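Just below is one structure, and these are the notes that go with it.
Note that one protein chain of the assembly has been removed; the remaining protein chains are unaltered in position.
Up next, chain A:
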Amino acid sequence: MASLLQPDRVLYLVHGEKKIRSPLSTLYFCRYCSELRSLECVSHEVDSHYCPSCLENMPSAEAKLKKNRKRICNQLNENFRCANCFDCPCCMHTLSTRATNIPAPLPDDPSKTAMKKAYYLACGFCRWTSRDVGMADKSVASGGWQEPDNPHTQRINKLIEYYQQLAQREKLERDRKKLARRRPYMPLAFSQHTIHVVEKYGLGTRLQRQRPGAPITSLAGLSLKEGEDQKEINIEPAQALDEVEPLPEDCYTRPINLPEVTSLRQRLLQPDFQPAGASQLHPKHKHLLIKRSLRCRKCEHNLSKPEFNPTSIKFKIQLVAVSYIPEVRIMSIPNLRFQKECQVLLTLTNPVENITHVTLVGCEEGDPEDINSTAKVMVPTKELVLAGKDAAAEYDELAEPQDFQDDPDVVAFRKSNKIGFFIKVVPQREEDGDVTVSFKIRHDFRNLAAPIRPSEEGDAPAEAIWLTHHVELSLGPIIA
């Protein structure tokens, strides 16, 4: 019967931009808006970065600014890659540093040799080592390994500087035009219509203002003139080549050594080089992972904020729905028959410490939220009372049993903060597929996050508001 406890048997409806139905365990509850939120209607944010193998925390951008810059300089890694850990370029596993002893001449006395430690990187999974690509062993355990530089970096930086200069010129021209237009006598000379014409057909010069989205005439006609700027940066436009290198002759006759040729996936891990030969695959620093925090879009409060420490799985703020909303679960289903009334046993669990009053209401005809139900349901009309969740109850033997007058037709059993109750289901459709019922559950919610009232009110408990949720249950197929 474990299939009755599957999370997607009971779905709660979330009102957002889209109506989403999902199990309560995947939902969040915004205390400030008093509404359920799903992952799709919250905004996700990056909270902190950490390395998955050495579990070192990378400080976030604001932390970097506040702390001493010089100290952070060594750890600062804009690339979001760990400074200490490497990935195997062949199988993407984490590399481990191994040490060997090699004889090396002493610095004082070149004739004598002593054993020195040399470190190299090795993969425990595919047996790749850093010596395979010709990287020399280093004498320090960490920090000695460098990634190769992109040979085109200088050219690209020069191009960026050149275009930035062009961009500056365009900005100056644009500002000058804007300034010119603001002169006070302009509106008298130009009527409303003329301004529109001018806007519509442009100024007829090459410096036409760009509409967003129009094909970018990227800085057309704005080449630098000689001697205009003091610090002009001229770049040589790239030279086109007449001839391209042909394939080497032995390509047609030489048999390939397949392990020596890199696969596409290995090549794409190094976008700057994309080497074809396995002897040029250099290890890259390990990519970091992030911890995410969630924020309600309407009230901008955090719904979930994890701990900063990568080794901790706790949360600083954790507004999950299961700790605020009573949860409905299916306990047992009899054989469902077409057009016959069956009694289904459900449980209702109270997650908060106060007593909660729950009323169940069936869906009316033509309810826009009720699209999936294939059976009529009769829910108990009386209000159900749930005891508060008491963590110490199981240890406290002397506790007085709380006396709720339970109607035995409605309430099957009661156990601390949980009750079992019956609903009557009449399947309406004889077809393959699950019988689905839906109803609304209305409960009182005490908002402890309400702003602190002035103390003249005394120690008044927080006001209770009534929340209604639409619940759908999937009860399984009809057994004829």
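We take it that a residue touches a chain if its C-beta (ideal position, glycine included) is under 8 Å from a C-beta of that chain, and two chains touch if they have at least 3 such contacts; residues count from 1.
By definition in this document, contacts and distances are computed from a predicted model.
You can't see one chain of this complex, but its UniProt record names it "Actin-related protein 10", from the set "Actin-related protein 10", "Kynurenine--oxoglutarate transaminase 3", "AP-4 complex subunit epsilon" or "glutathione transferase".
Note on the undisplayed chain: of the listed residues A:Asp108, A:Glu245 or A:Asp403, the one touching it is A:Glu245. Contact with the chain not shown here comes from a single listed residue; of A:Pro103, A:Pro255 or A:Pro408, that residue is A:Pro255.
Within the full complex, the residue among A:Tyr162, A:Phe315 or A:Phe338 touching the omitted chain is A:Tyr162. Contact with the omitted chain, checked across A:Cys91, A:Val140 or A:Leu268, is made by A:Leu268.
Remark: the omitted chain is touched by one listed residue; of A:His49, A:Arg329 or A:His443 this is A:His49.
What chain A contributes to its contact with the hidden chain is residues 17, 40, 43-46, 49, 61, 64-65, 69, 73, 76, 78-80, 150, 152-153, 155-157, 159-160, 162-164, 167, 170-171, 174, 192, 195-196, 199-200, 210-221, 223, 235-247, 251-256, 258, 261-265, 267-268, 271-272, 274, 276, 287-288, 290, 292.
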